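Take a look at this one; I'll ask things after.
Removed: one protein chain of the complex. Kept in place: all other protein chains.
Here is chain A:
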């Protein structure tokens, strides 16, 4: 029996005789129930370009923008997404087949997944963060690019990567825990504070608490 069948639902809820929950509490969000969040900050040395990796216990990872990423904090309007990350490498060409995901592109932590092009002319590169097989590229963001900023933990994710079984722990260790990530982002905003940009940092912190 495989792991995914062992889905214990949402613990901690009690039901009455008509199978209604005894409270009106909201269930913990779907993402929180199935995934752990890991981070990579300042991707490729670019301050603030933080990524989030949502790791499922089955070694499936979802790469998405962290809430501290400038596209989100600065409420950028995205004009397009480019999956042509290099000459001859287009992530849209990624085709996988079979249970073994044959034909998948292999990515390294610093491999580019796509470029975000904003209306103000700024560009951001989203990277894989982990080594593994590229299982899926989110094509929805081609037509709805602003999902990247609006729904990073839903329909606005960037890609799905499957880490090799024996590399999973190593890859996870190379990422930042949620705690460590928050510490880094908070330190960063206090540095910004010092450089008398208090307004901007407040904004950042507010967004982070969302």
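The definition used in the following text is that contacts are C-beta pairs under 8 Å (C-beta built on N, C-alpha and C of every residue); 3 or more make two chains touch, one makes a residue touch a chain; residues count from 1.
The working rule: contacts and distances are computed from a predicted model.
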{"item": "Among \"Trafficking protein particle complex subunit\", \"Cilia- and flagella-associated protein 36\", \"Geranylgeranyl transferase type-2 subunit beta\" or \"tRNA pseudouridine(55) synthase\", the UniProt name of the subunit that does not appear here", "value": "\"tRNA pseudouridine(55) synthase\""}
{"item": "Interface with the undisplayed chain - residues on chain A", "value": "1-10, 13, 15, 19-21, 24, 26-27, 29-30, 34, 56, 58-60, 62, 96-99, 101, 135-136, 138, 140, 147, 151, 153-157, 160, 162"}
